[in-house]
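Handing you this structure, nothing more for now.
Here the complex is missing a single protein chain, while all its other protein chains stay put.
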Amino acid sequence: MNRLSILLIIMMSSVSSFADWEVNMPRGVSPTANAAYDLHMLIFYITVVIGIIVFGVMFYSIFHHRKSKGAKPASFHESTTVEIIWTVIPFVILVGMAVPATKTLIMMEDTRDSEITLKVTGYQWMWKYDYVEDNVSFFSKLDNKSNEARQLGSKIDVNKVDNYLLNVDNEVVLPTDTKVRILLTASDVIHAWWVPEITGKKDAIPGYINELWVDIKKPGVYRGQCTELCGKDHGFMPIVVRAVPRQEYVKWVSLNQKNRVADKSE
Amino acid sequence: MASVRSTITKLSIVVVAMYGFSYALVPIYDTFCEITGLNGKTNDVAYTGNDIKKENRFVKIKFISNVANSAPLYFEPAVTEMTVQVGKPYNTHYVMKNNSSKQLHTTASPSVTPGKYAEYFKKIECFCFNQQTINSGEIKDLGIQFVVDDDLPTNIGDIVLSYTMFDITNNVMESSKL
Partner (left out) sequence: MSTNIDHIKEEHHHQPSGLMRWITTTNHKDIGSLYLWFSLLMFFIGGFMALIIRAELFQPGLQLVVPGFFNQMTTMHALIMIFGALMPAFVGLANWQLPMMIGAPDMALPRLNNWSFWILPFAFAMLISTLFFESGGPAAGWTLYPPLSLQGGNSMPFVIFSLHLLGASSILGAINVIATILNMRAPGMTLMKMPIFVWTWLITAFLLIAAMPVLAGAITMLLTDRFYGTSFFTAAGGGDPVLFQHIFWFFGHPEVYILILPAFGIISTIIPAFSRKKLFGYDSMVYATASIALLSFIVWAHHMFTVGMPLAGEIFFMFTTMLIAVPTGVKVFNWVATMWKGSMTFETPMLFSLAFIILFTIGGFSGLMLAITPADFQYHDTYFVVAHFHYVLVPGAIFAVIAAVYYWLPKWTGKMYNETLGKVHFWMTTVFVNITFFPMHFVGLAGMPRRIPDYAVQFTDFNMIASVGAFGFGLSQLLFVYILFQTLRQPVTAADKSWEGAEGLEWTLPSPAPYHSFDTPPKVD
């Protein structure tokens, strides 16, 4: 035990100043991510309470009903009443969990009344974004600095790279306080699009379309990653969403719009 | 020992049956998809019925496109959005161009989202029912004729129709060699 604590101290002291000790899910900036966070905490607290009760009884028994303390074994080995009780109580607790979970799920699956449609296409190993109504379209991949640093034997200190592995060349820009419908598909294999603070993940499947919606309440930059194994560079296709106020978004769109006809002659 | 033999026989039947069941899951899944709109699969044979009545309500349909495996194809909807009357047939088309230097064979797979409304999107005619052959540099208009079923629930928001175009030239070449 002693050796272990020394080991832990050594490890902690060698920890880089960039790192943090985040132990929980981040709170979200959209209704869906917040709902997921609230459910997560609710279920977590319930399991902690159950754990304390069950392990409490168990440890009481371990300390008091041991042979070395002269405990004599009792002879009971069944009780229908007790067993019915501990079948029914968990069932009731589960129903209590299922109700808010179902409500949240129904809310998450309702993509009606979206103002903007963003189509996200997964490629090996980058993302393509199409703003369906606004005629903006671009690819987004890992930025060059991270890409150089991540090569085997690059000798670059990744701690000095800005947002190592979580930075892209072209950010997705989305307006705040706007319901955005995100359509997901892929060109080659299955990918999954995930930005924890904005939304849970959903798979991007070649040949098929999935959808989810976001409504970002706070301007800022939010980062995420591909979360379905998609080949060798699966770990290197990040997502960066910049949420800006509506007017700024409109300006950004007009700067980035392009002519669809010109595209055809490419 | 006879009882052991009968146990073995029964269990072997279960093993074979479960193997068969894994294959049976393929049609079961398709039926399941049709009922629930899983994955937004639409009808893959032309709708020929005439029991759809025109209704005085409208629904917005968005058209999007994808090219699988970064094939050398331009493939885009001619119109990206249509507001259509429920029960009335409409025509639209996608545009495809072969940007490669050789003839290509392609096939398209449709997907509707939200998936549960896929069954109300009836295609009377669609390029996705057939394979396409397109010469180098050729531009093709690929037509769709569709009608939205009057059984469509109300208050559903927009429907998105997506086509993914696959280049299947290699498969076609291989099977023609056989």
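Labels A and B are assigned to the chains in the order they are written; within every chain, residues are numbered from 1.
We adopt the following convention: a contact is a pair of C-beta atoms (placed from the backbone, for glycine too) under 8 Å apart; a residue touches a chain by one contact, two chains touch by 3 or more.
Small disclaimer: the values here were computed from a predicted structure and weren't measured.
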| item | value |
| --- | --- |
| Chain B residues touching the omitted chain (full complex) | 3-4, 7-8, 11-12, 14-16, 18-23, 25-26, 29, 33, 36-39, 41, 44, 68, 107, 109, 115-116, 164, 166, 168, 171, 174-175 |
| Contact set of chain A toward the excluded chain (per top definition) | 1, 4, 7-8, 11-12, 14-16, 18-26, 32-33, 35-37, 39-40, 43-44, 47, 50-51, 54-55, 57-58, 61-62, 65-68, 71-79, 82-83, 86-87, 90-91, 94, 97-98, 101-102, 104-106, 108-109, 149-154, 156, 158-159, 163-166, 184, 188-190, 192, 194, 196, 199-203, 205-208, 210-211, 224-236 |
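Heads up, the rule we're going with is that only the chains that are shown with their structure count from here on.
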| item | value |
| --- | --- |
| Centre distance in Å when chain A and chain B are each reduced to the mean of their C-alpha atoms | 31 |
| Residue ranges of chain A touching chain B (in the complex, touch as defined) | 111-114, 117, 119, 121, 123, 130, 132-133, 181, 183, 185, 187-188, 205-211, 260, 263-264, 266 |
| Residues of chain B defined as touching chain A within the complex | 39-40, 62, 64, 66-70, 74, 76, 80-81, 95, 97, 99, 109, 111-114, 155-158, 160, 162, 164, 166 |
